[in-house]
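Supplied in structure tokens, the structure appears directly below.
For this depiction, one protein chain was excluded, whereas all remaining protein chains were kept in their positions.
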Amino acid sequence: MMVGILTGFGVALFGFVWQTSLGGISRKVVARLQKRYGPKWYQEFLDIFKLLSKRATSHGWIFDLGVIMALGGIIATAAFMPVTNDIFAFADFDNFFIYVYLIAVGMLGMAMSASGSGNPLASIGVMRALTTMLAYEVPFMVIVMVIIKHAGTSSLRGIAMAQQDAGMWYMVALPLGFIVAFICLLGMLGKKPFETYIAPAELASGPMVEYGGKQLGMLFIMHEITVFIEVSLFVHLFLGGAENIFVFLLKYFVVYSVANLVSNVNGRFKIDQVVVFFYKWILPLAMIQAFVALYMNGWWN
Amino acid sequence: MDIFTNVEFIILLTLGFGVIAYLVGRYNKTAGAFATIIGTAITFLAVAYYGLNGELDFTADLFPAFSYGFSNLGIFFAVIVSFIFLMVSFFNPYFVGKYKYPALYSMLFMFSLAGAMGVFFTNDFLDMFFFFEFVVWTSLFLIPLGGSKKAATMYYGFSAAGSFALLFAIFMIQKETGRFNMETAFAHVFTTKQSVVIFFLFMFSGFAKLGAFPLHIWLPKVLGKAPDPISAVFSGGLEKLGAFVAIIGIIRFMPMAITDTAGLFAYLNATAFLSNGMTLLQLIIGLLGAMTIVFGTLMAIRQDDAKKLLAYSSMSNGGYILVAIVLMDSITFSGGLYHIVAHALASTAAFLAIGAVSRQTGTTKMSELGGHIHEMPITYMVYLIAIISMAGIPPMGGFISKWLIFQGVIDKGLIVIGAATFFGSIGSFLYVFRPLAALFLGQQLPQFKDKVKEAPILMLIPLLVLSALNIVTGIFPIQSMRFLNINAVLNELGLQSLVFNGWTIAGHNGGLQATLIAGMFGIGVVIAFVLFMLLKKSKQVGLMDTYTAGNFIYTEELLHYSVDFYAPLERLYEKYINIMKNFYKSLANKVKEFGRVTKYFFFTNKPEITVFWIIVVIAFLLWGDIV
Amino acid sequence: MESTKFSPITKLSKEEVDRKWWEIGDFFRRNSLWMLMYCTGCCAIELPPAMTSAYDMERLGMGPMATPRQADVLLVTGYLSLKTLRRVIYTYEQMSEPKYIVGFGSCTINGGIYHDSHVVINQLDQYIPVDTYVAGCMPNTEAVMNGFIDLMSLIKNKKADGWKRYKENYEWYKKNQIDSLGEVQVHDEYHQ
Partner (left out) sequence: MTNTINNVEFVRNLVEDNYKVNKTEVIDQYQVSFEVEKEEVHRLLAQLRSEGWIQMSYLSAIDWIADNEFELVYIVFNWEKPVYIQVRTRLDRDNPVMESIMPIHPGCKYYEREAHEYFGIEFPGNPDFHKPLILEDWDDMPPLRKDFDPRAYSDAHFSSREYPETHENTLGQESKVAQRESRMARVFKVGKGGKK
């Protein structure tokens, strides 16, 4: 058990380091898009450690408790995440619902402390974050329901092994589901088309408005680990997990860069456009994919 | 002390305490309320201690007309409902002074508990109907104490419809089996036509009492307008009567196999309607449950009154219980039972926390409240733990039951119901967060600057006990399931019991080690806390010192964001919220219209018309003989 | 700009360790300067060219931030009328320490072309401690980039202690502000 817990937090640390450096690289890629050099690859580390070195202002005990709860919840979630077939913390307790709901702990902690700061911009930002979550979460879970039903198990490693044994990734088996899940991934990562809740122009960076110094640093760490969880979740569910670490890092890099590039050419939706977009187009697509996959499986082969 | 093991004595004792509470209440209001605390405490301890050890004896010697019978399901519900009554009774002394008839309040409070105990323990359908009506009548007079007669009439309307449907079903059973006894009714095999009708009637009364989709109009109005403790009792305890009747209806009277008649009834319960072996009836009830979840969530998101919001949340959770039961799968059913426990604890804690705030501020409208965390931190923490459980987030009980329910929904491959349950669980996060942000956090409003203080000790006891239980049911689900012996209930209803290997609960597609998740969450928080403490101390800053783009702001209430919290989301479905209300209004107008027509024809002041109708009626009656 | 050599930490005294931590902190602080662009006047037009591909200040780790809580550098770009100065002081006090100020253009140095106006102040560092100036009546973008490099080297040599100066002689700054502005926190017709 102790070994499991240690490897769990090892995975969380690895996730943080890997995603932060990948964030720096992707900022360079985006800069190259705009014909400029872009920051150093370890710029995200510099930002986070600079924030942790500053003396911030705090708005009361709930403001700090929320940040601690958010970071703690996210570290616990990352601990359950299997990296490859043999690097994992706990054998069969990594089922899908732990991630969806433990990320909600992070969201709740941040939301609680943001609205505890007394700034109306933060509350509006939190409202938008929750509304966006309502929009992208339902189609994603419908698609994952199909995967769990099809693979027979809800543990990520099980699904990854199922795809490896069958030799067919769910990206190929459920093409429509893959597109839906990728768009939901953009929503989860808070990437540009669905970035309404951190909109710097309208809400002065939404929930983050009152944070500075170490609180903001801890929230940046939480954001990096959340991105790691969501992208590796996507890799395990749709790209068949990974035999060894390099395959995992490669798949992870490809998924994150594609998401980043897609997000850099997009504007930003208004908040009710986000909800209408997801419920008018993405959910019906997910429903069709689910119906075809579950009830008409004998149809095409 | 063997008399306490006798069920009939416990019920009589509760009634007796009700009368004592009334008499003492006439003399001094709060003393009467304290009597209710003692009464509910004794009832709960007797039912819980003896019930869970299985030593209750069910002989009825004082009143032979009533007969009681042993059933694990009944004990399970009785323990939960009496516990909720005990927790809420701690609030009575502080709230009873506000109402017009304090003594009557205490008495009816005890009577409705007695009635609920009666429903759960009896094994005779007619007694069950009597106790059912007794609960409806006692709680009926509790509601207008909160100031709204219309809520009471609406509550009575729907409950009466539910009760009469139950009565009609009971008489159908009696005609078929000759006796009102439950065991014989359960054992008897009804023809599909009869079993479908009985099933429909049971579900109708279950829906009416649970506040599920078609008959949900009364729930928000009653829970919104009733006095605070009573709405807590309703959402935590009395609503579970509906779940009890629904369980009996589904498990005992749901026709599974096709017996004889062809045609519509055969089609209705064709076994393999879907490839996963669910019958059409199950699917219909499941879809109704799913619609309850979706409409409950959508309506809860747009409420401004915190109590109405929690009322819609208990409607949505009622939908969860329905979906969990109707899937007839042992894991999901245990999820449903566990959800009853988790929801009862969480929604009672939330209602009582809001009640503690509204006691001092006088209102539960979120647009008028704000920033109460600074005066009432403990109430805030209680409400936070309650909404973590209601939203189904790991360290609390709500997560376990939602996890179990998802197992069944996914295993059966129900797409629409699955989407509805996912929508409900994410939506519940939205609407439970709204009172947290609008009522507790944010700016402190000047009008409550010094009026609001932390709730007194006696009120804090139940709040802390409930949140402790919320945590315990979340971290040690296996122990709490064994404590409430849910497996015995499952076996009694003919389902295999849950499989616990070591610390994990075995689901269809994976194990759940709740203690490990909570442990990791705890360790994660410790790590974050250590990191927080290592770094520089941050400068404490007042609430007014926020980023306002350089403007100098001196008025706090302008800076509190609480009115129309989810405005962009509400605008999307604003036009469709009153469909069911208008449906019932038009129904009411049609009945009035029909009444006017008959009045026009039959009750005229011209004697010759009435004479004419008398002749017609006599002729009709004697038709066989005359011709 | 040579990077700091971390001398091997022997048994250091408390303030030695603090100084070492502060040195490491300075390394991070100067390589990721987040700026709050308080665009008071015409020099603000010099910032977009500094951000875009020609000069790309992101190479230095600098990026725009929305609120004073998150920012480290306050760029005061342009002339400061009395009303704007009140808001600049209020925003400066909301920033988290250690914080730096860069004054753009001659208006912040000696009042520039508005030196004889009745509403524009002539010397910014009488009211808030300015770490570096970028001279020029609308400084060239290269001058802006040199200003940032100067600030970074100042931080490295531990001379960018404007915020310490503000804290130490706080009364002096406050007296200057009251003399020139009357009072900083003003009530206006709409926010009673």
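In this document, chain identifiers A, B and C correspond to the written order of the chains, with residue numbering beginning at 1 in each.
As a convention for this text, a residue touches a chain if its C-beta (ideal position, glycine included) is under 8 Å from a C-beta of that chain, and two chains touch if they have at least 3 such contacts.
Quantities reported herein were computed from a predicted structural model and do not represent experimental measurements.
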Contacts of the hidden chain among displayed chains: C
Selected from C:88, C:121 or C:152 as touching the chain missing from the view: C:121
Full-complex contact with the absent chain, from C:15, C:171 or C:188: C:188
Contact partner of the left-out chain, one of C:25, C:41 or C:111: C:111
Chain not shown, touching residues in subunit C: 82-83, 86, 109-111, 115-123, 126, 176, 179-183, 186, 188-189
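As a working rule, only the chains that are shown with their structure count from here on.
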A-B or B-C, whichever has more C-beta pairs in contact: A-B
For subunit A paired with subunit B, centre-to-centre distance based on mean C-alpha positions, whole Å: 35
CA centroid of subunit B to CA centroid of subunit C, Å: 59
Residues of subunit B engaged with two or more neighbouring chains: 545, 547
Residues of subunit A engaged with two or more neighbouring chains: 53-57, 204, 209-210, 213
Touching residues on subunit A, where the partner in the complex is subunit C: 27, 31, 34-40, 43, 46-47, 49-50, 53-57, 200, 204-205, 208-213, 216
Touching residues on subunit A, where the partner in the complex is subunit B: 5, 8-9, 52-62, 64, 67-76, 79-80, 90, 92-93, 95, 97-98, 101-102, 104-105, 107-108, 111-112, 115-121, 123-124, 126-128, 130-131, 133-134, 137-138, 141-142, 145, 148-149, 151-155, 158, 204, 209-210, 213-215, 217-218, 270-272, 275-276, 283, 286-287, 290-291, 294-295
Sites on subunit C touched by subunit A in the complex: 21, 24-25, 28-29, 31-32, 34, 52-53, 56, 58-59, 61, 64-67, 69-70, 72, 94-98
